[in-house]
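Just passing along the structure, written as structure tokens.
Complex shown without one protein chain; remaining protein chains in place.
Order of writing sets the chain letters: A and B. Residues in each chain are counted from 1.
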Amino acid sequence: MTPFVYARADSLGDTIAAGAAPDSAFLAGGTELLNWLRLGIAEPTRIIDISRLDGLDQIEALPGGGLTIGAVTHLNDVAQHALVMRDYPVLSQAILHAASPQLRNLATIGGNLLQKTRCAYFRAEEQLPCNKRQLGSGCSALHGINDNHAIFGWTKDCVATQPSDPAVALAALDAVVVTAHRSGGRRIPAAEFHLLPDTRPEADNVLQQGELITAIELPAAAPRSAYLKVRERESYEYAIVSAAAVLEMDGQTIRRAAVALGSVALRPWRLSTAEEQLAGTELGDREALSTAIEQSFAEARPLSQNAYKIELAKTAALRAIERAARMPS
Amino acid sequence: MMISQPVARPDGGVKVTGRARYAADYFAPDLLHAVLVTAPVPAGRVTSIAVDDALAEKGVVRVLTHEDMPKFGRFASPRAEPDTQMQQAEGPPAAQSFMPMQGNEIRHEGQPLAIVLGETLEAAEAGARRVALRYEFAEPELPAPPEWTAIDKAAVVPRESGFLFLEPTFTKGEVDRGLSNAAAMVEAVYLQPSRHHNAMEPSATLAEWNDGELTLHDATQHVYGVRQVLAARLNIPAEKVRVISRHTGGGFGGKGWIWPHQVLAAAAARIMQRPVRLALSRANAYSCLGYQPRMAQKIVLAADRSGKLTAVQQDVVNLTTVTDDFVEFATEASKGLYATPAMRLSQRVERANVAMPTPLRAPVEGPGTWALESAMDELAHRLGIDPLDLRLINHADTDPATGQPWSSKKLREAYEEGARLFGWRERPRKPQRDGDWLIGYGMATCSMGCFRNPTPAAEVRLRRDGTVLIRTGTQDIGTGTLTIFPQIAADVLGLPMEKVELEMGDTQLPEAGPTYGSSSTMGVGAAVLAAAEDARSQLARLANLLPDEVEMQDGHIRRKGAAGGQTIADVMSHTDIGEIIGSGSFDPAQHGKGLAMRTFGAIFMEVGVDPGLGLLRLRRAVGSYSAGRIVNPRTARSQMTGGIIWGWGMAAIEQSRHEPVLGRFLSKNLSGVAIPVNADIPGDIIIHFVDEVDEHASPIGGKGIGELGATGVAAAVANAVFDATGKRIRELPITPEKLL
Partner (left out) sequence: MNFHDRHLLRLRVNGEDHSLSDLDPRVTLLDLLRERLHLTGTKKGCNFGECGACTVHLDGRRVNACMILAVSCEGREVTTIEGLGNGDALHPVQQAFIDHDGFQCGFCTPGQVMSAAALIEEGHTGSDAEIREWMSGNLCRCSAYPQIVEAVRAAAGRVSQ
């Protein structure tokens, strides 16, 4: 690690003031940041430890429905919170399928959204041609090994995916990322938080330097929701593809569906076209469900080695919907 | 009787409390931390290494490059023959002949180019990032694309060297006739990727010089090998090198031979005149240590209508470095498994700018059974014969290659008992479903050759107070030797386990060879047995008894069958000897002459395949083995279970991918390269051993088991996948994209 100075934040105001200086970075759980420091992915000179900031680790019901989750709440605490388990099973499941029990005791929900791609070229100990490591150096994956890369929204500048599991659940839940910044805070829809590589391939999300996530807000309860993660090994592994489904039902008919796919693009991928068509569909009608899902895959574009992910993602979406439907309401 | 008892590991206490010390757990005054700077490209030439920036890092003491290094000596393989081309041949226990930091040439990605030495680890690590390398890129030889035509085209006959243990070709009988007379034939190519050992402990070395003598705390499977190779490389007498390795955090072959980093650590310590600890990073462990090379195997099996094999043909190509021809003798499986009148086998290598491969649990028959046992399954289906029956029909009553009788073989019993425990004969023949999962059943034969390392020695000291100290220069890598050796000595000397201490992992102890090739129980175990018997004989003589007629029990020695007897203390108090030193060794040449030796077994597996999501999961397994006497069924069960899980990793999960453009391993970590986790492994794994004693292989009556469990598994899994889905997968690992 390149040398840096360290300070523990004690007030929100000081934190966002200090964070605005270039080359400073927030430290929450550290489970991403420390690896970036080791690999040279980030080389901040000032580290601001936000893990003990007052009031940022609470989970509270919002008046009028919904839930707010403090940004530095540990993943395990979010996933095992009674209200989250009861009202937002998709989020609880997504979290419990992420990383490992030990990592989830450190990792925070805010930090999780800020994780970077797992593209092996990007994560190499040596700097390889990679536009996310160094803009203009090219994309090694485009003509290299890309069987686990994007099928949606990629450009030839970057074909990577965003690996977060919770982000997929949050996108399907229409959650809101609440931030604070020296120039004022924002409310960012979770599904729009991450950036596709089309404009600035080096950027991962919409946050500005020094912008602090303070909370994640969940809208009204979504008990009929579920998460499905496909991976080679059974645990402690990132997804090849994942799917989050949130349903509202009238008996056996879908009234409203929200479906997001993970690890298929640089952001959680909402199947908006499919969602429209899913409304009104009978759950028992697998064919109709599949046809609806199919609509959203018109824009899927495989790379040289990952066409299989398209079929996989369709099945994952279908299974997530069926799983969500089986959840008690 | 201690032998055959499920005694708990005496090393449990230190291992569950964190008191067991591994190489990186040692300190020395004034210790320097070493961090390697490695080649970012697979081929080329270093033109400059700018170190000023690194030296500016606070706490960095020095950066060593090839210009600072002494000229390392050659290590002549023990297999080198005078007056032949082989005279100068290097070979094991040196892992490779190529020594980095001797010039500016780059031969593989990850090759050490500089060593940053810091007062702290943080300083050395930060310094390493600031070393500026300049190099000229050269067009590398890259591994051929993973398909037969390309690999076949790139393949060459391996050259003579210390790494070529056997003839690269073997023929017997008339293969062409066997092929043309066949009623059924299978011709197929089986592929497997490179795979790393990934022992949980990355290799580490602490090197310390005192008055020209070198002491090394090292993570190794062979302390004496380290001594031998380091002495040669550093041009000093072997007596000046002491190597200590009390516990090694897993080896699996990866720490079997001696790699350049061990030499570099010692050289750095000599230059600095300070102790140096070089703990490899996980990434270093991918390129500075070996791996099982990517392999392609083309196999042809021909059989008559009854299923009897009429010919076996196998061509194997494994990847190797541009410098040394490592040969992975997968054809050994075909040589030793089934009766056949004719076989034609060949081994070739494909050279590329890659790091040097090395044996990996299980070597040789591990890859060999993947191809052979898959092909046997294909043949069974073609003939409409049950896969188990096809194996029984082709059971080899004598060694297929040599015609020699077996030292012992109870494979038929292993098949039968395994099949019974699994319910193989009763398995459903129609497609089975469990929700989204298709269920399949598969089996394969397991087998490993018997590698018997020459003449390990041990010493057994019997003290007046009735305690015993075993001293032997082998090392603990977790296989169970720390339990088994005391059991053997306790058995001979009629003492409880608590009275027996064991000291291992030090070149100041009697030389006892490597801990690999599943050789320790047979070899070192036999040496401990002989040493304990020697101690008993000496005690007998002191007690005026005939050594051949005594037995010892409960701390007493007496004529066999007699009651009572004299206590050890009584006998020894007649003299002024404080302890009796028994010594023993094991010379394989004296045992089992003219006999073929192998271990055998059968693995039965049930898998689930979710064809929609491409998932493959293990549901249950039965492993049934014929491996001679089992000294400790408890540690043996763990060994076999571990082997099966290794096999599962090979079948379903593991691969170290060669990046096709950059010529590096794509990922050099444990998140980009997956190995099995707890959740992958069901509890329902049954291990069975056939009751057997093989007196020819070793006086212990046992043979090696460490690798046997990992053979056959990959094929059994692929066979089960075929059963479940009708898809024949011939390329490992069986990952989702292959199952969709």
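One rule holds for everything that comes next: contacts are C-beta pairs under 8 Å (C-beta built on N, C-alpha and C of every residue); 3 or more make two chains touch, one makes a residue touch a chain.
Predicted model only: the values in this text are computed from it and were never measured.
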item: Omitted-chain contact residue, chosen from A:147, A:202, A:234 or A:294; value: A:234
item: Touch with the omitted chain, as defined above, among B:109, B:201, B:534 or B:723; value: B:201
item: Absent chain, residues of chain B that touch it; value: 8-9, 11-22, 24-25, 27, 120-122, 126, 197-202, 247-252, 279, 281-282, 476-480, 634-635, 637-639, 641-642, 645-646, 669-671, 675-683, 685
item: Residues of chain A in contact with the chain not shown; value: 1, 3-10, 14-15, 17-18, 27, 29-31, 34-35, 37-38, 46-49, 51, 99-103, 105-106, 234-236
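Note that in this section only the chains that are shown with their structure count from here on.
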item: CA centroid of chain A to CA centroid of chain B, Å; value: 41
item: Residue ranges of chain B touching chain A (in the complex, touch as defined); value: 40, 58, 122, 125-126, 129, 281, 283, 436, 612-615, 617, 652-653, 657, 659-662, 664, 666-669, 671-672, 674, 676-680, 733, 735-737, 740
item: Chain A to chain B touching residues, read off their complex; value: 1-3, 38, 40, 118, 120-121, 123-126, 128, 140, 143-145, 147, 230, 232-238, 240, 308, 311-312, 315-316, 319
